[in-house]
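What follows is part of the complex, with its chains left where they were.
Going by the order they are written in, the chains are A, B and C; count residues from 1 in each one.
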Amino acid sequence: MRQIWTDLALEAGAAELEPEVRQLEHGIEQTTVSIRDDETAARFGRPAGTYVTLSCLQSLSIDLSTREALSRQLAHALCGMLPKDTERVLVVGLGNRSVTPDALGPRTVDRVLVTRHLGACLPQDVREGMRSVCAAAPGVLGVTGIETAEVIRGMTEHVAPDVVIAVDALAARSSARICSTIQIADTGIAPGSGVGNHRQALNLETLGVPVIAIGVPMVVYAAKIAGDALSAFAEADGASAEDEQRLAQVVERVVSERLGDLIVTPREVDALVERMSGILAEGINLALHPGLSAGDIAQLTAQ
Amino acid sequence: MRQIWTDLALEAGAAELEPEVRQLEHGIEQTTVSIRDDETAARFGRPAGTYVTLSCLQSLSIDLSTREALSRQLAHALCGMLPKDTERVLVVGLGNRSVTPDALGPRTVDRVLVTRHLGACLPQDVREGMRSVCAAAPGVLGVTGIETAEVIRGMTEHVAPDVVIAVDALAARSSARICSTIQIADTGIAPGSGVGNHRQALNLETLGVPVIAIGVPMVVYAAKIAGDALSAFAEADGASAEDEQRLAQVVERVVSERLGDLIVTPREVDALVERMSGILAEGINLALHPGLSAGDIAQLTAQ
Amino acid sequence: MRQIWTDLALEAGAAELEPEVRQLEHGIEQTTVSIRDDETAARFGRPAGTYVTLSCLQSLSIDLSTREALSRQLAHALCGMLPKDTERVLVVGLGNRSVTPDALGPRTVDRVLVTRHLGACLPQDVREGMRSVCAAAPGVLGVTGIETAEVIRGMTEHVAPDVVIAVDALAARSSARICSTIQIADTGIAPGSGVGNHRQALNLETLGVPVIAIGVPMVVYAAKIAGDALSAFAEADGASAEDEQRLAQVVERVVSERLGDLIVTPREVDALVERMSGILAEGINLALHPGLSAGDIAQLTAQ
């Protein structure tokens, strides 16, 4: 079997795992798949745990009420994964703020409502139903010279949260997934492809607290687009095993010679990152501060 | 023959036209090709005139002195195309400022040294060897509701320049061209693909003055990457004419179904646009103000 | 009388003109003042016409529903000033996009729903109750070398709108006005102080169509803050006419020596411009497209 390189569990053969599919409000489809044992985890090349995927049309094509519904459904999925009696949360935005398709994590974190400091600094701003939330975008190794995972470990020790939520831009296999899919997983983040390869493992084992990963595909690697075209051609052609092998060799050559690090992304990626970071931050804020309305949050995060 | 969709004359079969190739300083290669008659113009699908191409490594990989050399060589090529006794110049930056890979024109224009107003407003700032230069980035039809070409026609009438220089982001056929090639043409700009399809013809005929086009490939269409991979496969395969046809059908299907408007671009496109707009503006400034040194220009454009 | 330098009619002695004050929804106060004859116009140093001012708390302190109310009230005031049977509108954003407090006009225009091109390009997107709207941010003289008013005159001739709406950042006399006041005037814009002095007259006389000006104070000149402090001191002091004169001399010296071009602005001016440009664009969109709901507009402008 050709290796499939994607950050989405849904694209990595989840069909075999009998995912539970539900139609939610506003045309949003939710798919839940569980990897329950180490053997399955090894087969799919990703850690055991639950993967919830919310899909709809690409985020520039959906109206305001669908965006609000996405945030609500994200909040709902997140709430289902928060450890019981969660009081303190650290939200981290992974990725490089200066590279647009990789900036989803940092820009989401910019819009998360932080409250951890309010008790000491602004006690009059503390309200019922607010959790203690802090947030950081630690940057990437190439820019800081420090492993992201190390910085987050240090913060986790200092802040002692009950759970860490990590937001990251993903790479998908299919371009149709770009900015149209949100994956929420209670597995943490394993070293992987991502947009910028900026991650070491962030999980219960390395941080000492559960890690919920929220990711949205922002790019497809150009090499994969080429591979897909060839694959479609081979299928149409009724390719033999021999053909298949020749095909794989051609892909490898094209990739290494010409496509290198190139990414495939929509022209409007600046607007897409802006839009999607708003949806994610809204969902996170609703989940973490159940006592606040969407209006309260809009007002508090504006300042 | 398969249709080749590119904004670069060099990629559109220029080899047949016996281009003149010269090795310049710092590893820069200059290729000059002329389309001399209407028949040739029709065959290559682009207007008659002279196309100068400067190529080197991608602009993030080159050192400061090579960047300066690129600006100098651009200035040199531009000077060769300016009408005799040019006194007044209008520089226009085409493209959408809010879409990073399409923002090359507007960002270049931001850094062009404008002087047209100095005589009236700041006579003490006028120096020997300064031409009268004005500049504008009129935006794109989808954002303004007005045809770009119409806005530029209005400005040209008002300003009455001796020549218009139009800067634009291009789409190339080969990803290796992205941000490593500058095309300068005395043909103006014909309606074409571009990054955002935002152009109607800008040329002597439509504006009444000569138009020099400066362009740099910033993207390759994803559809083309897929096509190239298939093409490489077919070549490796020794494909028959029949195969070739089947291939074309597959490409068409993949394109229309999945790749749509997607672009292929380097991850660092934000930094690349910043870098390349600096190189272009420097070249334009040197060409238009022969009495000023690079240091003078750096100081004057900083304010 | 000390000369008072402000872009707000309300600060220029409007109290004498018996303004009509109304309390609107959400704590918004509307003040309407008319300058009816040339003598009054000369006395107040601004053109005859109607000035409507909407005031509330500074825009970072107000909640979402108050923001929506501001947009609605702006739309209402605008509708009252649109010429009867207006079909075509040109919206222009004045100011320098690269200078944050001066970027209000350009950023508002970025979010205006333009429709002028839809009939020809995207007829399926045309809806009932849409007017033909186009928009432009022509930049400032120092950046383009072309008088803003000239560019707008050229566009007005080409587009032939029934009315021009000009959006601009203002300078106020009182810092409490910053980002808390919207002025709408049917007088057009006269050459004045503004943030960047980038305006020549834009009005019925110069453009041939009525011009509605929308402005929001974004700065106070530092010189004025100093003057206000001195003025407060003199009042507290029961200053004599002689003192007053000495005072004026000191102010002049402090200003010319040290404060020059300095502006006083809130630290959060980036966020304020973002916020206020959203409120203005929403108000303009509601006024110009009465057939569309706020939700329709949010969806259409997102793309």
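Here, a contact is a pair of C-beta atoms (placed from the backbone, for glycine too) under 8 Å apart; a residue touches a chain by one contact, two chains touch by 3 or more.
These numbers come from a predicted model, not from an experiment.
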item	value
Identical protein chains across the whole complex (3 displayed)	4
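Just so we're on the same page, only the chains that are shown with their structure count from here on.
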item	value
If a chain touches subunit B and subunit C alike, it appears here	A
Rigid-body rotation angle, subunit C and subunit A, from Cα fit (steps of 5°)	180
Proportion of interface numbers common to subunit A and subunit B (over half same, under half different)	same
Cα-centroid distance, subunit A relative to subunit B, in whole angstrom	37
Subunit A and subunit C: spacing of chain centres that average the CA atoms, whole Å	42
Touching two or more other chains - residue numbers and ranges from subunit B	98
Subunit A residues touching subunit B - in the complex, by the definition given at the top	98-102, 174-176, 178, 195-196, 219-220, 222, 225-230, 232-233, 236-237, 246-247, 249-251, 253-254, 258-259, 261-271
Subunit C - residues contacting subunit A, complex	60-65, 268, 271, 275, 295, 298-299, 302-303
Residues of subunit C that touch subunit B when the two form their complex	98, 110, 114-117, 121, 132-139, 141-147, 150-151, 154-155, 157-159
